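See below for the structure under consideration.
Of the protein chains in this complex, one is absent; all others appear in place.
On to chain A.
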Amino acid sequence: MPASIPPLPAAEPADVREVRELARTWADASGLRGWLTTVDHKRIAKRYVMTAFAFFALGGIDALIMRTQLLRPENQLVGPDRYNQLFTVHGTNMMFLFAVPVMLAMGLYMVPLLVGARNVAFPRLNALGYWVYLFGGILLWVALLSDTGPDTGWFSYVPLSGPEFSPGKRVDVWAQMITFTEISGLISAVEIIVTALKCRAPGMTLGRMPIFVWAMLVTAFMVIPSLSMIATASQMLAMDRLVGTHFFNVAEGGDPLLWQHFFWWFGHPEVYIIFIPATGFISALLPAFTRRPVFGHNAVVLSSIATAFLGFGVWVHHMFATGILQLASSFFTATSIMITIPTAVQIFCWIVTIWTGRLQFTTSFLFILGFFVTFIIGGLTGVMLASVPFDQQVHDSYFVVAHLHYVLLGGGAFPLFAAIYYWFPKWTGRMLSERMGKLHFALWLVGVNLTFFPMHLLGLDGMPRRVYTYPDGMGWTGNNQLATAGAYVIALSVLAFVGNVLWSARRGVRAGDDPWVSDSLEWGTSSPPPPYNFARPPVVQGRAPLWDRTPDAPVVVGLATDRREILVTTAMDAEPDHRHPDPEPTIWPFVAAIAVSVFFIALMFTPWAVVFGSALLFPPLVAWGWPRRPNQAPGVTTPAEGGA
């Protein structure tokens, strides 16, 4: 454990009476009621992360079945119908129910702590977001388990997914599940944007804002246009299917390529919605494990912003085989190649950070090194795919399967695991086992490369993707067997991780408040943090507030302790602006989420769901916003607003 530097003085302790009152004010109800009514961003985000990992495990089981089916040619384990559902749900699940939500959930947990806030900006809305996400996810998996899972791919190209070629409700399940998760994603984005811009501790100017918070802010700004686009597109698809509109029906003047433009205008930024938070993890973790701030702070932040901009200009490189104009293709080749540059800037800045730092070889740090080793391969194949002629050869082949998994696992999952090993003590007060962690890392590194590296060769050898079987004698069997073996190694590695989490959460070494001696604010409160995060929010004087903290560092005093109150600061300079009441726990977001679910699920069957769904949603929304007098200690009379 890296405790090589002398302990810094703790922040000025708030007095005991104050802390006791804060604990009473911010406490949730006990038991199930507290569970359903909480608006604490940490409880909700923890739930998000755990739910996302549950979906990750389910999607992984999917993948294992698929890999087992492809172990040998003409295998009979699952037929085409099952297989098509499996790969559709695998992709949909991993993108919509795991990767994006887990990254946003990490933001929802960490951003308020990193900026020294007591909660996210709109806590009740945040609760709604989680429930909607959960219900959408359940819809997808219940559909798969009852053999009505969507089967047209996670991209659901029309006309295959249209009413003519996909009768039944399978594609409707897909389209509605998208709507659920996009509502949840949009809510998370709004939370992150407003929390990062308006709830920062005094003194944390934009220039002092941690890189991770920047990354989440940039991500949230990408989420809003891209997820609204896919939610709109999926509703257009649902309307084509339910009420006979013809957005995508070529016989009636619609255009099947319109769908692809919509889909990839969302689908490519989606990759960066996963990747940019991951770069944020790396920037957040490196200081702790190199004992120095990230080299090139501004360059790293600006690179994230540039990546986000360029990320919206590359979608057509998914459509090079559709026969679009040469000139358009050239434009998208150029932008796709250009987007490499900001990523390269970040990677080189991190390498300099490592070069000039004093390293702590923790599991987290190993996962960061694994990121470099794995992700860069995905990045390089990405540059290759930007070329139209080369893309036309390997597009929709296993080469692309290899590429995208190198990018998403290398660029997303490695940093995510690094972040979990790093922040687990903050969440639970206990360390994850380093020994189990290193086993997890070793198996993961081997498993990922063993599974996906051979797929490059399969693609070049002509194996198309999304095939449930392949003929003998194509020369594909050996590489498929390697990939399948790798998938099982990945499964073992995930088992090691899950075992580690379950064991360490109860019996892990106690962490203390700041086990890594880190630089950022979240380590300035106890582990796990109290419901109000900070008794007295800190005042920030630099980029590394815990490292440059002086014994008499100022703190925020004067926030109410007898009612929930947060400090709102100005967006640029984080000057204190006003005190804002924070809403009480309530059941209504949960009830509203049920109404929303009824609305969207019924919409698969009848357009009238718009009418009765809205009617059903109306009462909980009114109750949600209804001003009320909270239960408080006797003698205290403060009106508290309902608010979001």
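Worth pointing out:
Everything that follows uses one rule, which is that a contact is a pair of C-beta atoms (placed from the backbone, for glycine too) under 8 Å apart; a residue touches a chain by one contact, two chains touch by 3 or more; residues count from 1.
Keep in mind that, in the parts below, contacts and distances are computed from a predicted model.
According to UniProt, the chain absent from the figure is "cytochrome-c oxidase", selected among "L-lactate dehydrogenase complex protein LldE", "Autoinducer 2 import system permease protein LsrD", "cytochrome-c oxidase" or "Flagellar basal body rod protein FlgB". Among the residues A:Ala328, A:Val352, A:Val498 or A:Met572, only A:Val352 touches the chain that is left out of the figure. In the complete complex, the residue from A:Ala544, A:Leu559 or A:Ala593 that touches the missing chain is A:Ala544. If you put the hidden chain back, the residue from A:Gly116, A:Pro150, A:Gly185 or A:Pro293 that touches it is A:Pro293.
From the options A:Met50, A:Leu145, A:Ala328 or A:Val383, the residue with contact to the unseen chain in the full assembly is A:Val383. Although one chain is not shown, part of chain A still touches it, namely residues 4-6, 79-81, 84, 152-153, 157, 159-160, 165, 250-251, 255-257, 287, 290-293, 295-296, 299, 321-323, 326, 330, 333-334, 337-338, 340-341, 344-345, 347-349, 351-352, 354-359, 369, 372-373, 376-377, 380-381, 383-384, 386-397, 459-462, 464-471, 474-475, 517, 519, 542-544, 547-548.
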